[in-house]
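Some chains omitted; the rest stay in position.
By letter and in written order, the chains are A, B and C; residue numbering begins at 1 in each of them.
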Amino acid sequence: MRPSGRATDQLRELKITRNFTKHAEGSVLIECGDTKVICTATLVPGVPRFLKGKGQGWITAEYGMLPRSTGSRMDREAARGKQNGRTVEIQRLIGRSLRAAVDLKKLGEHTLTIDCDVIQADGGTRTASITGGFVALADAVRKLVEMKKIKENPIVSQIAAISVGIYKGEPVLDLDYPEDSNAETDMNVIMNDKGGFIEIQGTAEGAAFDDEQMMGMLKVARKGINEILELQRKALFDA
Amino acid sequence: MRPSGRATDQLRELKITRNFTKHAEGSVLIECGDTKVICTATLVPGVPRFLKGKGQGWITAEYGMLPRSTGSRMDREAARGKQNGRTVEIQRLIGRSLRAAVDLKKLGEHTLTIDCDVIQADGGTRTASITGGFVALADAVRKLVEMKKIKENPIVSQIAAISVGIYKGEPVLDLDYPEDSNAETDMNVIMNDKGGFIEIQGTAEGAAFDDEQMMGMLKVARKGINEILELQRKALFDA
Amino acid sequence: MRPSGRATDQLRELKITRNFTKHAEGSVLIECGDTKVICTATLVPGVPRFLKGKGQGWITAEYGMLPRSTGSRMDREAARGKQNGRTVEIQRLIGRSLRAAVDLKKLGEHTLTIDCDVIQADGGTRTASITGGFVALADAVRKLVEMKKIKENPIVSQIAAISVGIYKGEPVLDLDYPEDSNAETDMNVIMNDKGGFIEIQGTAEGAAFDDEQMMGMLKVARKGINEILELQRKALFDA
């Protein structure tokens, strides 16, 4: 039924490559099928002005797509002088989700910036960014602990994300671009390793969706998230 | 338990004033407790470039807050030269939700712009904008039909929205600002008059939320939405 | 002779509603016929950088129109990323005029920002903004005195404004939009309660105007200003 021939609850092949570039405190290439995103974590001392003196840290995210990561070239946002609405929405989601992974008090007065740059897009770039961004964040935080800048690892949850949807009436897991552009409903689910929801964003593209469809989507999402959490753990203990 | 003394599934007083200003094709003042938003619908012939020649119409939304609609003054976005991320995210949500109300083919080559300007904020401005925006849209579309610019009313669903959340561990309906800033989870629910979901956006602010809490929130949301749909209908047949 | 049937020296109905919104230190809805402007005054401690350490306060103004406050929708300035020339010119005029009301030394190191947002336009929005802005300013300053942040009320003059013009060869008072768009000359007059001029801006739209016409316009302006000053006083002592 699916264009890719996958089962309705089957993830695309997921590959996480740590230390992908050499300068960043955390640097991950995440590949979900043909979607490829470079996630880097930059760690600097200090916090933004609105947090000065509150004895806590901050985590923020930025997202971008290379102009030709997509089928037809998009304008370069730096040249247009402005990030578009979709970009802004996505980077706010990534930042919010990753802050749920960390006890900001324990992070101390440090700022982590997670940059997610899509070099090839085939659906699911925002959820790949969150999943890969968590690994980059974990690497950067580990260095902070190793350098004894903070006493205790401030990570309180492991965070992963996946897209699900209603495609030809059925709940399906991990939509690629051909599915995404034809799905009746599209939902991004971000969860932690205790099975709790961090964020749910579901949008009816054509017909509205009902309770049963929502339950169906959440069920395949939960299955997918569990597999992704396992792959993140393998990647992180693989050093 | 609630700062306002309301029951957990009780809406704030909701008031919809049509024809609030005189120039727009649809003009609504919506008041949800102390939250007050002016929603106007502007109807012009023609469509944006990306829809030229496709024989369909378009609906878009813009959102703004008067600088002193809030407790402390925000920078005026026009003066800063840029809409902030939250604004962009909200106006995309409003536009997407209202497009679900209309058969764009039947709208013909017309563009509807829904402007939602918050003059006083006390939580729930985005859901109030959707609820009020639908009424402004319905008024504008009605004029289009009356002027015989289109043959058939293109509205296919009635759309309303409400915020719900987990406050002190309980699902509550229609959060005001004191609740919103202390809620553990915050969820915006947009539904149509057939009971279908148009959009769900739930965010854990502190702890993650579980299936049961989500079901609880959706239950109070559904109750609230039904009451709001009724109030919209009354307002619309009140001419 | 006038489209509205008013006498040449007759004001439109003027209504001043104080405490219109709940958050601002001063909040006024001013209605001059169909022109409606929300004027809020925000008071914060401190002054802009260029006044640091000079032992005085500052007053500034910002002006905006809701996109559909006018007959056809204007672009939202926040979305275009830039205030247009007319907006900039008007907010500079409002700020300059209101600074003439106050002894900035006595204001101490406080900044007052007057936001004037037009929700419905029918001519005379800038003069309505000054007249309403003065009332909002007076309310905010009163609170400052009541909270004993300053010893003495720093208001030194009461300020009001009105537009006049030459319409069909005659000086007329308080132009509405149909007159304004056909007037030969358009003049904004800002005066204080001692009968002194704070600012005069007269522009020939078609033919140039002569001394006699100017005298005629100033005469009706003076009459109108006196009535407006009286209405401001009533509003302010009406608490």
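To be clear about the criterion, a residue touches a chain if its C-beta (ideal position, glycine included) is under 8 Å from a C-beta of that chain, and two chains touch if they have at least 3 such contacts.
Everything numeric in this text was worked out from a predicted model, so none of it was measured.
With respect to copy number, the whole complex recorded in this structure file holds 6 identical protein chains, 3 of which are shown.
Assume only the chains that are shown with their structure count from here on.
Relative to the C-alpha centre of chain C, the farthest chain centre belongs to A. If you average the Cα atoms of chain B and of chain C, the two centres end up 33 Å apart. Chain geometry summary: the mean Cα position of chain A and that of chain B are 28 Å apart. Remark: chain A and chain C have CA centroids separated by 50 Å (rounded to whole angstrom). Among all residues of chain B, those that touch two or more other chains are 82.
Residues of chain A that touch chain B in their complex: 82, 85-86, 88-89, 91-92, 96, 100, 157, 187, 191-192, 194-204, 207-211, 214, 218.
Chain B makes touch with chain C in their complex at residues 21-24, 27, 34, 36, 38, 40, 42, 44, 62, 64, 66-71, 73, 76-79, 81-83, 87, 113, 115, 117, 119-121.
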